[in-house]
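All protein chains but one are shown at their positions in the complex.
Here is chain A:
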Amino acid sequence: MALLQRGRCCGAAATTSLRRLVRGPQGRVCGRHVCSQYRASSSLPDEKKEFLQNGPDLQDFVSGAFSDKSMWAEYKGNLKRQKGERLQLPPWLKTEIPIGKNYNKLKSTLRSLNLHTVCEEARCPNIGECWGGGEYATATATIMLMGDTCTRGCRFCSVKTAKNPPPLDLNEPYNTAKAIAEWGLDYVVLTSVDRDDILDGGAEHFAKTVSHLKERNSKILVECLTPDFRGDLKAVEKVALSGLDVYAHNVETVPELQRKVRDPRANFKQSLQVLKHAKKVQPDLISKTSIMLGLGETDEQVYSTMKLLREADVDCLTLGQYMQPTKRHLKVEEYVTPDKFKHWEKVGNELGFHYTASGPLVRSSYKAGEFFLKNLVEKRKTKVI
């Protein structure tokens, strides 16, 4: 009640002061009466004051106190979307704000080298973690070639779209290779936007970047996350034979949801063919793909998709939670629990994938270097034994 009265008084005073303003230089604006848009804390009711006093403050949020894993199992919020609602983010998907020396260093290096990363363009939640480097101290960054504008508009991706993006920078392969070699990364992921406006979809550009890079530093491990090149297998071959170590192409979702989730120019069969063909022309390659969960797929669909992928001799699989990047994109249908992700990891390992990276925040190139090296090291150990 007191608040309302005070509000009215403020209002009346403001009207008066505005009138004074209009009247001219003689009329003074009385400071005391200028109505502030923001309520002073002293005008809050006592219960609110107490809540603010005893509740969480900025320190708690910044320190990560709310990412306590033991609280995940107790989360009682809704995980499956009902009609008309928008799900709230469960605690296991809350990430820390990226800060730190490594992160900042990487960011400024990228800008100075004029490199784009999909980490920034697609608003990846892991940016702080990957750029910071993990237990093997392998900082992974996913460089985006051929610009930051794609020719397709998929309903899960927030990368900029245009019908005719700016033409390719012909110096990009050389400059990118130089920059990455100088950077001293151990494992780099090269990806690109879809460029349906270019005849070969950008395959030559991609391949050149890889070969330049390997020339400068033959020890660096290169993973290429390629588009589907509209099913042009010659283009796939060009990239597969460029000297890379891991050929990745994402199927994104189960076959039943392809039409809804991806651009209509993409489909499951085409994507599977890309992966199969890469292996066919270069059998030493390691092939990799990724699926997003939480778009409305059923367990049976996920399992059968995994089987199809294994039958196509795909070596590595990553499973992650779909998160709605902007309001123009698909809503999250379900937040899959960390335990469920662990289940899929087990299934993947049982089906015989080289490795299955599965977790809510896992993305195609999430800690790709880490996983790859860890697996390689372990496999080598067993051979020795």
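Throughout what follows, contacts are C-beta pairs under 8 Å (C-beta built on N, C-alpha and C of every residue); 3 or more make two chains touch, one makes a residue touch a chain; residues count from 1.
FYI, contacts and distances are computed from a predicted model.
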- Note on the structure: From "Defective in cullin neddylation protein", "Protein transport protein SEC23", "Adrenodoxin-like" or "Lysine--tRNA ligase", the UniProt protein name for the chain not displayed is "Adrenodoxin-like"
- Item | Hidden-chain contact residue, picked from the options A:T151, A:T176, A:S192 or A:T318 | A:T151
- Query: For the full complex, which residue in A:L87, A:A207 or A:L257 touches the chain that was left out?
  - Reply: A:L257
- Per the definition of touch given earlier, which of A:A73, A:A162 or A:L199 contacts the omitted chain? A:A162
- Message: For review purposes, identify every residue of chain A that touches the missing chain, sorted by number.
- Response: 7-8, 10-12, 14-15, 18-19, 22-23, 35, 83-84, 150-155, 157, 160-163, 256-257, 259-260, 263-265, 296, 327-331
